[in-house]
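I'd like to ask you about the structure that follows.
Of the protein chains in this complex, all but one are displayed in their positions.
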Amino acid sequence: MHGYVFQFRPVFLELPLLLSGALVTLHISILTLFFSFIVGTIGALCRLSRFQWLSGPARWYVEFIRNTPLLVQLFFIYFGLSQINIEVPNYLAGLIGLVVNNSAYLTEIVRAGIEAIHKGQFEAGHSLGLSFLQLMRYVVFPQAFRVIYPPLCNQFIGIILWSSLVSTIAVEDLALRGKELVTETFRSFEVYTVVTLVYVVMTLIISGILKLVGRRFFRRPA
Amino acid sequence: MRTRGVWLGVLALGALVGSLFFPVLGHAAEAGPQMQDTLNTVVKRGELIVGTFDFFPPWGFRDAQNNLVGLDVDIAKEMAGDDVLKVKLTLVPVPTTQDRINFLLSGKIDVAISNFTATLPRSKAITFSNPYVIDGIGAIYRKDAKIKSWADLNTKKVAVTTGSTGEILLKEQAPKATILRFDQASTALLAVQQGKADAQIEDFTYTVYHAGRDPKKGLDFLKQPLAFQPYSFGVRKFDQEWLNYVNFFIYRLQQSGKMKELYKKWFNAEPARVSPTW
Partner (left out) sequence: MPQYVQDSLNLYDAVLFLQGLGNTVILCLLGLGLGTLIALFVGLARASHFRWFSWPAGLYIEVIRDSPLLMQLYLVFFALPLLDLQVPILVAGVATLMVNSSAFMAEIVRGGIQSVGRDQWEAARGLGMGYAQVMRWVVIPQAFRVMVPPGVGLLIGLIKDSSVISVISYMELTRVGQILTEKTFLSFQVFGIVAALYFVLCYPLSRLALYVERRLKVGG
């Protein structure tokens, strides 16, 4: 369409609306990271366990989630479960979907972190008479976390970006606010450009901060 | 690169904020609008591309064989048919309410025939033809929610389709209602069926149809439509010849009785008069 007049002003006037959506995005992303880390750690321990009845199902869970799309998982949780009479409100469904999805990836990340620790550490811990929990808390985790931290940060960035999919199940995040704005102003180019920029700015700032924090706390031992 | 990323992010943020104060980005130089000539394009192409819904019985939906059928679909077939344009018909299922406008603006379809209500805000982006049928706005609600009028909705959770006339009307008439927005009417309806919403505001014929086919028999619809709305075809702006053609087609459709015939086929009832003279 020749003669399309770019008008960014209407979009910028509604910036508070978009930013309220960005807050929801951050909110759900942080909660997702928190819960995914917990579930992922449990998953990793199951995976590494001697017991088949723990490691087997954990492995299948990871494989199934990692080989199916997040969008389908979200639809399944939101619509599919309701059909068999398990009602889930939309924010919760979005959160559960994101957590279930990311926990699978986090299981593998945490597992890699634990496996990276030299076997000698476990033996030394045992010979010192440490219990399983003490071993985990004082020996394994501090060291594993160094290995886990970079992929964990990457995963968090991924969570922020892919959380945009919860807009399809009516969660008022940045993406949905953008869509609403297009409905009001019919300016899809301007709106989506600005929304994308907000995502990029958020992501760059957060990943930059995480990297700085990482350098400060996780100086690799000589 | 990542620490540089923080600076880049701050820079971009600064640019975003700074441009708020730049009038340049607000009022770009006015360039002349280009006249569209969809009519000739369609004839030359030998193909008419019509946007309809595929989830909105009986206007546009999929039958058991997954073919796209419905009243709007039949009208589209008429338009591409031997008496009219005599071209091939391509139906493009438009996924959401808002996408009718987006698809028109981005040239994906030549005309939108999809129970499209003409409204003034929408008319700022696209052009509507004369009405071809009258419908209303209704509410479909859970029997235990006991909705009788707009006022009752103020304390309820109401599902609407983003960008629909129902959403706009709801915001005006029941401002205190809790609004749940969905991309599609079918997902909004699902929310009502699953108890996540107490009611859905949609086109009247939609509410009648779906209240009837609810398997759990727990839904009811408001017998009197809350508002009346005519449906029109949607076309692009600056497309006068195409608009004239489409309007004449609609007039012919009514005059020849074909519209009555198609309406009866899908609704089992006589259509309301759209215009005093037709």
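Order of writing sets the labels: A and B. Residues in every chain begin at 1.
As a working rule, a residue touches a chain if its C-beta (ideal position, glycine included) is under 8 Å from a C-beta of that chain, and two chains touch if they have at least 3 such contacts.
Because the structure is a prediction, the values reported are computed rather than measured.
Asker: May I ask you to name the displayed chains that the omitted chain touches in the full complex?
Answerer: Visible chains that the missing one touches: A, B.
Asker: Based on the whole complex, identify which of A:82, A:107, A:155 or A:185 touches the chain you can't see.
Answerer: Hidden-chain contact among the options goes to A:82.
Asker: Return the single residue from B:62, B:237 or B:252 that touches the missing chain.
Answerer: B:62
Asker: Which residue among A:54, A:71, A:117 or A:136 touches the omitted chain?
Answerer: Missing-chain contact among the listed residues: A:71.
Asker: For review purposes, identify every residue of chain B that touches the missing chain, sorted by number.
Answerer: So the residues of chain B touching the missing chain come out as 1, 5, 8, 54-55, 57-58, 61-66, 92-95, 99, 102, 105-108, 184, 186, 190, 193, 208-209, 212-213, 215, 266-269.
Asker: Could I get the residues of chain A that touch the absent chain, sorted low to high?
Answerer: These residues of chain A touch the chain that is not shown: 1-2, 4, 63-64, 66-73, 75-76, 79-84, 157, 161-162, 164-165, 167-168, 175, 178, 182, 188-189, 192-193, 195-196, 199-200, 203-204, 207.
Just so it is clear, only the chains that are shown with their structure count from here on.
Asker: At what distance in angstrom does the C-alpha mean of chain B lie from that of chain A?
Answerer: Once rounded, the distance between the two centres reads 35 Å.
Asker: Where on chain B does chain A make contact in their complex?
Answerer: 2-10, 12-13, 16, 19-20, 25-28, 30-34, 98, 101-102, 105, 107, 121, 124-125, 162-163, 180-183, 187, 190-191, 194-196
Asker: For chain A, which residues count as touching chain B in their complex?
Answerer: For this pair, the touching residues of chain A are 1-3, 5-9, 12, 15, 79, 82, 87, 89-90, 168, 170, 172, 176, 179-180, 182-184, 186, 188, 194, 197-198, 200-205, 207-209, 211-212.
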